[in-house]
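All protein chains of the complex are present and in place, except for one that has been dropped.
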Amino acid sequence: MQDINIQLPSILDQVIQSIPAFKAELALIFAFLGSILATLFLDKIWKQSSFVITIIGIVASLILSTQQLGAPQNGFFGMLIIDDFSVYARGIIQVALLICVIFIQQHFHHKKFSKNLGDVYSILLAAALGMNILTMTSNWLLAFIAIETVSISSYILVGYFSENKKQSEASMKYVLFGSVSAAVMLYGLSLIYGFTGNLDFTSFEHIQGLIEAPKILLSIALLFMFVGIGFKLSFVPFHMWAPDVYEGAPTPITTFLSTVPKIGALVLLARLFEEWTSTSFFFSELVLVLVSVAAIVTMLAGNLIALRQSNIKRMMAYSSIGHTGFLLMALVGNLASEPQVLLFYIAVYTIMNLAVFGLIDILEQKTGSAQLENYQGLGKQFPILFSILTLLGISLVGLPPTAGFVGKLFVFTSIFDLFQFNNNRYYLILLVVGALTSVISLFYYFKIPLFAFLRKGNEIKILPTTSTQIVYITAILLGVSTLVLGIFPSILLSLFR
Amino acid sequence: MGLLSLLIFLPLLATALILLLPATMRQSYKYIALGITVVQFALSGWLYSQFDNAASGINQINGFQFVEQLPWIRLDLGSLGQLEIDYFLGVDGVSLPLLVLSAFVMLMAIGASWNVTKSTKGYFSLLMLLNMAVMGIFCALDFFLFYIFYEVMLLPLYFLIGIWGGVNREYAAIKFFIYTLFGSVFMLLIIVGLYFSVINPETGANTFNMLHMMNPNNYVDGSFFAYLNNYYEVLGIPARMLGFIVLFIAFAIKIPIVPLHTWLPDAHVEAPTPVSIILAGILLKIGGYGIIRVCLSIFPDAAVDANWWLGLIGVISILYGALNALAQKDLKRLIAYSSVSHMGFVLLGVASLTAEGISGALFQMLSHGFLSAALFFLVGVIYDRVHDRNIYNFRGLATHMPAYTGFVAVAFFASLGLPGFSAFIGEAFVIIGTFNAESVGTGVSRWMAIAGSVGILLSASYLLWTLQRMFFGQTRFKGGEDWATLLTDVSARERTILFPTLTLALLLGIMPSLVFDKMNATVLNLVSLVTQYL
Amino acid sequence: MITLTHFLVVSACIFCIGLYTVLAKRNAIMILVGIELMINAAILNFVAFSKYDKINYGGQVFALFAIVLAAASVAVGLAIILNVYRHYKTINPDNITDLRD
Partner (left out) sequence: MNYLLNISPIVASMLVVLLPFVAFIIQAILGKKSTSGIFSLVAILLSTILSGVFVFAEVWNGKPLHADYTWFTIGEKTFNIGILLNNMTVLMQFIVCIIALPVHIYSKSYLKGDSGLHRYWMYLSLFCFAMLGLTISKNLLVMYIFWELVGFASYLLIGFWFTKESAVQANKKAFLINRIGDLGFLIGLAILFSTFGTLDLVEIVGKDGLFFQSIIDINSGLITAAGICFFLGAMAKSAQFPLHLWLPDAMEGPTSVSSLIHAATMVAAGVFLLSSIFPLFNGTVLLIIAIIGTITAITSAFFAVAQYDIKKVLAFSTISQLGYMMVAVGIGAWDAAMFHLATHAFFKCLLFLSAGAVIHEMAHLKAHTNLDFDPQDLRNMGGLRQYMPKTFVMMAIASLALAGFPLTSGFLSKDAIVISAFEWAIQQGGLTIVIPIVLVIVSILTAFYIGRLIFKAFFGTLRFDVGDKVHLHEAPKTMLIPMAFLAVCSLFIVFSWNPFSYANAAILNGLVVNYTFPEIHALHTIIPIVLTATALISWVIGYSWYVKGKYPLNANSSWIDFAQNQFDMNEWMMRAFVNPTFKIGKISFWFDKYIVDGIVNGSAYITRQVSALITWIDKYIVDGIVNGVASLAYELGNALRTFQNGRLQSYLGLTMTVVLIGIIYLILK
């Protein structure tokens, strides 16, 4: 009792001092509360109020987080690390989120629901908060909380509308799979905590503890821990949920799921990976092997399965699984290089996926289907749309002159550097598989132009849709930006410095 | 904006124009394309006339002409070192003739696609895009830039074959794309490796500059592709040899060599006439050009070890392609396989590593550029009329379409190496050079020359046989009378395209100096660069 | 005297039981229950371990948060399962396979 009384003031001081480091997230929190209130009261007066508040909140947090650039600090007893890496990551997250919000608003605002759209925004904000924390923490407790925040809000996002069977099924699979992996991860964490007695995975004791830990239990613990992160990143073998959920969920939600949450998890994993592979002990090697193998298998499986897809959303789901593999590769490469390579690839990946799903959303609304066969000969009716889709396909394959190519090139470069540095065969395999899978991926990405342009299609009637212009324009801008970034990557790269 | 940039990016202007003009002005598209291409051709002609024959090109920048070098991407990638990518163009004796060739073949292609009606907007814009990429490839001296143009080229082709192609076009298009991509993706890995191994002596930054890659002193000791104390091995293959092999495969797919050729018959047969013209006239040359510009110049030490195998592959391609051609019933397929055979000479000549051989190979590329283009155009002539190419469905065309037969006969005899036409000079000097190789001691054996000459015999036999089967004898068509009415003799447009082409083939055959004078210095420089590792 | 080992063994058993439930039961609710069990096993671990962490009681804090989060996710899960039932009139996961390759 005594010691608490003694400590309490100092602790409070600490907390108060740490508030500024947290202001970006605070903005989100206020926006969260604001949007809830707006949903309850204002929306009756002005339908868009909650939407506007959300936008404001996100933009605010974006601005606030950018102010932290170049001023590394940490708060809350070192639970939060605010370095440039996290700032950039959060920047990407916020922008992506912004676009997602617009997509969602455009997609739903004209539909008649029993439910109120405002809640969705608040949930999105909650998710954003979780992701922000994910990018800044090196503490298992915060990390777990953040992951769960993101997960739970994603569950709700998927299940919220449940207009049809598929959506509800998707949400069920998502929530059950997610909770199980969360539980497993929690168990793993408990073991790790047991070995180390410390929750900060960057701290000396933590690593010391892991070094001393019994091999077997350690490997169990690490694997369990990876289950949780694997679920978030959806790499093999924790990817099983992804295709079903992506297909089932409303397209804008899929857009969100396939991009934003991955970034947070990836940043966390990057920090972890960098800390833990630095030692020359068993567990470092173990982590390295686990990630490399995961990357290889994921690239192969994702791209191979995608070959046989006829539903474009499902195909993109597998493609994003394949890309997760490549992201893991970039993460391995991150050991050799500055984070800007990783960030660049993340950014490019986000842009591409946002654009693709945005266009898919439009197509779905216009043709009422996500089946590729139904797009036969549509190239004549939507030349621009399909040209942009093709361009994005090229970028996803990683062909010049697109940003996807530059990203791939940098990743290869960094991996090659590692390979040249220590002649480890894993790196070589990574390189070869990375190259091979991009060839494989061409097959299915080019199904889109194949159906749209090469095939003669029977005229299918276009459903009357209310305004999709904003989404359309955004997607096109994003698509073009991949081209621009492909020719002048320095625009983005110089940003991340 | 230098001349080369102008040459490269003019087509882009055309694309923009075509895309911007409304569909109501559909008729103007082809004229825009034609105009731009004519300007390009004139420009390339100007370059040709201004070219200084003494410039030796290959590995030192002052040997190149019309050079443009602008810093393009400069990045500090931290531990990955300084990223240095230049917008770096220039031509030497190897690339200049190919530039002129490309400009000319493009002109032909536009002429051949005069009657295209299916969505002309897309067609001509894609054609112009392709045009740009091709020009870029021949001018680029920065490996990154080269690679970009190299890949950009694939895309328009995919659509040109896939949309305007024949029955089996989807298969052909994707097959072509996948084949090339397979090669080029691994080429990318090698490029990355080179990037790490090579340092720009001025700035000390890692560079993609090809010319720096050709100078052993710029290699970092102990780096992956280093000349000195390089102990890297993959599957027991030394790193530099590996790099050579991978790059060679990447370009060999384009040439194409046996057994990596199977995309070619499909692509050629399915592609519309203009695209086959471009494929045969330009794209196959990129393979040969790449091998000379990249494989030989950057990995000369590996090249001298591997050239026996190159020669062998060349010989195999020659014979294998010719034998295949002998058995074809589809005229277009026959010509496609004959391309395989004729391009085999290019590889053989390059492998010989003698001045005669390499010059012969380059000359053969040019002559094949003109002749195969003409041949495909000629096939297009009857295909346009009756939509049939089967040799056995025609008989005695000579009496029915005398002028057409005249053109075909000239083209056939030219490409079977009748003296007086370009193909003869090319093949003869490839063979002479290959024969010489043993005396010089580059390791290519003499029997290859003899085997190659057997290829000439075979080419004569299949072409003459075709001539006999299709054109001589009593007139008899599968389609009967209505074919007889459809099969009108070559039109004025067709004449105006064919005549200059064949004339050029003849001119080159009579005055090879037109080309040799431009390339001699470069070739000698290349030979000296490579043979020092013998 | 109950040592750490006992706690660990018990938690391990609970975890396994939970995992079994998750994999074997043909009822979504039961799966949720299984998840609860697994989480509780982990919580037990945390509490047990935190005995050795006198400085800032990380384990116990973690345990508390875990309980809250578990509750939250289970609540969401239940709501969603209810939703599924409305559409499918069953909550046996094996019969809910519209989304598949």
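Labels A, B and C are assigned to the chains in the order they are written; within every chain, residues are numbered from 1.
Following the convention adopted for this analysis, a contact is a pair of C-beta atoms (placed from the backbone, for glycine too) under 8 Å apart; a residue touches a chain by one contact, two chains touch by 3 or more.
Because the structure is a prediction, the values reported are computed rather than measured.
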item	value
Partner chains on view for the chain not depicted	A, B, C
Given A:Val150, A:Ile305, A:Ala355 or A:Leu478, the one touching the chain that is not displayed	A:Ile305
Given B:Ile335, B:Ala398 or B:Ala423, the one touching the chain that is not displayed	B:Ala398
Contacts of chain A with the absent chain, listed as residue ranges	172-173, 176-177, 180-181, 184, 215-216, 219-220, 223-224, 227, 237-238, 240-241, 243-244, 286, 301, 304-308, 440, 443
Footprint left on chain C by the chain that the document does not show	19, 22-24, 31, 93-94, 96-101
Footprint left on chain B by the chain that the document does not show	175, 178-179, 258-259, 262, 320, 323-328, 354-356, 359-360, 396, 398-399, 413, 418-420, 424, 428-429, 431-432, 434-436, 438-439, 449-450, 453-454, 456-458, 460-461, 464-465, 467-468, 471-474, 511-513, 516-517, 520, 523-524, 527
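Please note the rule applied: only the chains that are shown with their structure count from here on.
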item	value
Whole-Å gap separating chain A and chain C, where each centre is the average of the chain's CA atoms	25
Chain centre separation (chain A, chain B; CA means) in Å	44
Chain centre separation in whole Å, for chain C relative to chain B (CA means)	65
Contacts with 2+ other chains: residues of chain B	none
Touch list for chain B against partner chain A, complex	73-80, 119, 122, 147-148, 151-152, 154-155, 158-159, 162-163, 169-170, 173-174, 177-178, 181-182, 185-186, 188-189, 192-193, 195-196, 223-224, 232, 234
For the chain A and chain C complex, residues of the former touching the latter	77, 140-141, 144-145, 148, 151-152, 155-156, 159, 162, 164-166, 168-173, 175-176, 178-180, 182-184, 186-187, 189-191, 193-194, 197-199, 243-245, 247-248, 305, 308-309, 314
Chain A partner contacts - residues on chain C that touch it in the complex	8, 11, 15, 18, 22, 28, 31-32, 34-35, 38-39, 41-43, 45-46, 48-50, 52-53, 56, 58-59, 61-62, 65-66, 69-70, 72-74, 76-77, 79-81, 83-84, 86-88, 93, 96-101
